[in-house]
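Note that one protein chain is taken out, while the other chains of the complex remain in position.
A and B label the chains in the order they appear, each numbered from 1.
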Amino acid sequence: MLHLLWLIPAFPLASFVVLATLGKRMPRKMVPVFGAGSIGLSAVVTSLVGFSFLTSPPPGNSFTQVLWTWIDVGGFRPDIAFYLDALSLVMVLVVTFVGFLIHFYSAEYMGEDEGYSRFFAYMNLFVASMCTLLLGANLLLLFLGWEGVGVCSYLLIGFWYRKPENGLAARKAFIVTRVGDTAMTLGLFLLFDKLGTLNIQDLMHQALVQWPVGSTLPVVAGLLLLGGAVGKSAQLPLQTWLPDAMAGPTPTSALIHAATMVTAGVYLIARTHVLFSIAPQAQLAVAIVGAATLILAGFSAITQSDIKRVLAYSTVSQIGYMFLALGVGAWSAAIFHFMTHAFFKALLFLGAGVIIESLHHEQDIFKMGGLRKEMPVAFWTFLAGACSLAGLPLITAGFYSKGLIIWDTWSSTRGSSVLWVAAVLGVLLTSLYTFRLIFLVFFGEMKTKVHKRPGFAMMMPCVVLAVLSVVGGFVDTPEFLGNIHSFSDFMHLALPPITERPLRGMTEIGSEALVTLVFLIGLGVSYLLFIKRRDLAEAITAPAIAKALHRFWYTDWGMDWLYERVFVRPIVWIARVDKSDFIDYIYSGIALITELLYHGVRRTENGRMRWYAAGIAAGSIIFLTIVLFL
Amino acid sequence: MVLWPFVVFFFVVLLVPAGMIVLSHVLGQRHSEHATGSPYEAGIVSEGSAEVRFSIKFYLIAMFFVVFDLEAVFIVSWAVAAREVGWAGYLEILFFTIILVATLAYLWRLGALDWGPKTRRKTR
Partner (left out) sequence: MNGTDLTAVLPLLILTVAAVVVMVAVCIRRSHLLAVWLTLAGLAGAFVSLWTVATVAPIQVTPLLVIDGYALFYMGLIIAATFVTVILAYGYMEKQQAYREELYVLILTAALGSAVMVASNHFVSFFLGLEVLSVALYAMNAYLCNRKLPLEAGIKYLVLAAVSAAFLLFGMALIYAQLGTLQFGQIASMLIGGVSYDKTLIYPGLALMITGIGFKLAVVPFHMWTPDVYEGAPAPVAAFVATVSKGGMVALLLRYFYETGAYRLHSVFLVFSIIAIASMIAGNLLALLQNNVKRILAYSSIAHLGYMLVAFLAGGDRAAEAVTFYLVAYFVTTLGTFGVVSVLSNGERDADSMDDYEGLFWRRPILAGVFTLMLLSLAGIPLTAGFVGKFFLIAAGTSASLYGLIFTLVVTSVVGLFYYLRIIVAIYKTPAEVVTTVPAALPALSRSGNLALAGLTVLLVWIGVYPGPMLDVIQHAVSTLRIF
């Protein structure tokens, strides 16, 4: 059964080819059959593979499928091979299942769009690339997938390319992630150069053998990889592209910019965890990046007015949690949170899509309100996702995954109390912005009329994801709540458990209780400001200093402003000044010379046969001279 | 290798005809009457063009003749050595002749042997 592995990326890829070539000619109804059906098949294959992996684990708890050798030159011999272990299995499962639900949803959501088949083609290509990224056994395939998802992200952000600002957003996403990609490419080259293999597992093994803990090379390599991860996963300081990426269709935001692609950075670090474990400084950097991001993005989320931007900042913040977990060595907690986050964030985006669609494409939350009665199913599913995001204690998945991260931050040898405080503060912020969103959108008076209600294809995925957002956390619970560790145990087949330090002053139950308390504070403040005393909210933001602060957070801590001045404008300026620099003269000179040469040699082709014959004779004479006299 | 006689010879070859042309140009008499340019200065003035078109058929038949005549050479050369080459040679010349006959049949069918303007079949 494991040998079906290659089919997982193959189905979406094949469907992409079909849709890209024949999409415009096939009947409209056939498009989602291919588009969503291929992902469904992938999901089925994934579950078959996963079932076989669980029931009869392969030796070493990993399975490598070598399809063929791409090229064999000297020592360079990359295989086209897929590698399956607990880590990639969980990620691929989430990608294909959530991916399928989102494709299913899109069949209705994008139904009226003229680029229907184009949309599915891109989405399928994305899933194929993502699976390649996750399953690739060597750096080459990993890189192929990494770049593939980047391209798809670019194409889908700019999907409605007639609007110039969408094109700009797509370009921004591509360029900003490219900054990270460059760092990552350097890191990959460094690894390949120093350790001499492309195979990731061999690479990790070699790293462990050759490099002592804390030496310079692994730290440099780790930091370079972190650069790539930061770009792709929209972490500080490269997070600015993600909110703008919301210009794409909402299913895209759900799949690519919330559930899957943006967690590629998490996967990259988890996949190379051996490297980070011998580079403590780099790992600490991961933790700091995560902690800082989750707080900064949380503040930004509080001030946003566009529903999708709130969710985008929330995504940045939640991935910050995953990075924090990676940084403290809580590998399985990071993947756990990745999974639950994929469920509830995809759900929230799909719910947001439902709301936007039914309100004439209104995205401003201050123009929404009172939708609780109007759209009960949307409300309850959205609420389930939101509670999971904010970590409503005991019954939501988010509570368990986030709780685990926070506790591990405290208890790991690589954690610290500062990081722990940051994580707890994050809970407060999350709870604040989440319930602000809920209260503004679903409670209060209705400001925009509902003009259209979503059909089955759009609501079914929401319901399924809502169920998953609630029960998805029960696979791993703390000691005092059933003490289930099936997820962690499974992850430990591929990733090491955390190393606990001697505990002082805190117990797991205490930590969870504090988290609950903080959550309740956030909920309460939110209720006070956005339901009970709206005037109070206005009073708070009235003073000049508060206004400035609001503005500051609203613009993402002025990051865009800063980058615009520090990077974009100088570069554009240099480019403008240097429009025709002397290096260009060299190139245009070469072009000019070749052109002149062309006009010279062209004269030899004058169409006269006698001239041609003379050419043959002259050539012979020259060669005769050469062989006789040289 | 002694090269100089060759060089001398080369230049002599160039000089002799050049000298002839130059000398005749310098020494020769020149006149320019109104009939100087015509082919027969003292004859009947010629009429029409010398470039008369012959029917393409002549060329075609001539070419067939050359081709088949040449093939006959091969048969003759076999006939001379017929005993020595034995049955293998006989088979070879047989195949050769068969191909020749097939070619002839093809040409016949194509109308290439017909001596008349309208017998060629239309294309298609």
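Heads up, the rule we're going with is that contacts are C-beta pairs under 8 Å (C-beta built on N, C-alpha and C of every residue); 3 or more make two chains touch, one makes a residue touch a chain.
Source: prediction; values computed, not measured.
A.B. asks: Which one, A:209, A:583 or A:630, makes contact with the chain that was left out?
C.D. replies: A:630
A.B. asks: Using the document's definition of touch, tell me which of A:215, A:486 or A:594 contacts the absent chain.
C.D. replies: Counting the whole complex, the residue in contact with the absent chain is A:594.
A.B. asks: Consider the whole complex, including the chain that is not shown, and state which of A:60, A:196, A:510 or A:615 touches that chain.
C.D. replies: A:615
A.B. asks: Among the options A:69, A:305, A:486 or A:499, which residue touches the chain absent from this view?
C.D. replies: A:69
A.B. asks: Contacts of chain A with the missing chain: which residues?
C.D. replies: Chain A touches the missing chain through residues 21, 68-73, 594-595, 597-598, 601-602, 604-605, 607, 609, 611-613, 615-620, 622-624, 626-628, 630.
A.B. asks: Extract the touching residues of chain B with respect to the undisplayed chain.
C.D. replies: The list for chain B reads 88, 99, 102-103, 105-106, 108-110, 123-124.
To be clear about the criterion, only the chains that are shown with their structure count from here on.
A.B. asks: For chain A and chain B, let me know how many angstrom lie between their CA-based centres, rounded off.
C.D. replies: One centre to the other, that is 81 Å.
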